[in-house]
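With one protein chain held back, the other chains of the complex are shown just where they sit.
Up next is subunit A:
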């Protein structure tokens, strides 16, 4: 089966902290906005895809009931950010296979209401007996996603050199993008001095190396390319995709080969199959005009640059110096401000931005000639979107 899918509608709620609306209330705003954007009616939606169920978000059945939908295809996966493009990929697969005509990818989450989920006594999943999914070992105080990311960055700096000052290049450039985006929660420039003066959360990660914990909703509508041609907006085609990698080579917040947890320390970032998206889509890496990634922590974009071959193993910290990933750089990254500076809508805010860029609706942060953009993650999945 060939993938034949396009994103035809995007909608978002306001983003913020301690917003008065429930997750469902936020999602309703995003849902209405997405329908209006696409020129579709509520009755056109017959598929739902989500990974952000209760308690952080809203389960599919509640969405269908509350919005009065008649749904014939549902995908609801694991309540983790890592499943963002998995949920989009399921939508693409479903419309390509004719299991649904229009799938709404629905995310409405509140990290400020549910802030006890991430680390500490409220993190039931982190108590998983054989170790949590970010390496959690609560007996020894290893808890919260930041712990796993910090262990990876410390080892990376030990093997390849690097400092907190050099790492600051990632959040500083992402902040520069955010300053061009009126939706971004962070409104002030991030200087090196400010970064270095910020408190350590889990050393070597400082406050500004860790993403925002916000409330917000984003809805994306996916249908076939044929149907997309008749709708209101210029369609954004799903031009390529590859799934999440899993196995002994993988630790969620490390690139392959770094040697975190039980991961082998080979230094090899990717097998050919881990970069199959380029060959399968017929789009070269060099054609990518902007890169989007799950920037929960400042080191993660570095690991993505290496595992997808934008630079070699151990080279990413040098690669990002000098404005490479900032506004006007050779590879702009997270041009809306990402999880670090726009908001944490689990990566759906990144996909929304990719669509705006490919439609040419990104205003002062528009990437010139944006025709191909890539989403890629530290855990190896990827989606290429094309105008």
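Basically, a contact is a pair of C-beta atoms (placed from the backbone, for glycine too) under 8 Å apart; a residue touches a chain by one contact, two chains touch by 3 or more; residues count from 1.
Assume contacts and distances are computed from a predicted model.
**Student:** For the chain that is missing from this picture, which UniProt protein name fits: "Ubiquinone biosynthesis protein UbiU", "Phosphonate ABC transporter, permease protein PhnE", "Enoyl-CoA hydratase" or "DNA-binding protein"?
**Tutor:** Options "Ubiquinone biosynthesis protein UbiU", "Phosphonate ABC transporter, permease protein PhnE", "Enoyl-CoA hydratase" or "DNA-binding protein" considered; the missing chain's recorded name is "DNA-binding protein".
**Student:** If I consider the whole complex, including the chain that's not displayed, which of A:151, A:186 or A:252 touches that chain?
**Tutor:** Counting the whole complex, the residue in contact with the absent chain is A:151.
**Student:** Of A:47, A:81, A:135 or A:257, which residue touches the hidden chain?
**Tutor:** Missing-chain contact among the listed residues: A:135.
**Student:** May I ask which residue of A:121, A:189 or A:360 touches the chain that does not appear here?
**Tutor:** With A:121, A:189 or A:360 as choices, the missing chain is touched by A:121.
**Student:** For subunit A, which residues lie in contact with the unshown chain of the complex?
**Tutor:** Residues touching the hidden chain, for subunit A, are 119-121, 123, 127, 129-131, 135, 137-144, 147, 150-152, 154-155, 158, 199-205, 248, 259-262, 265.
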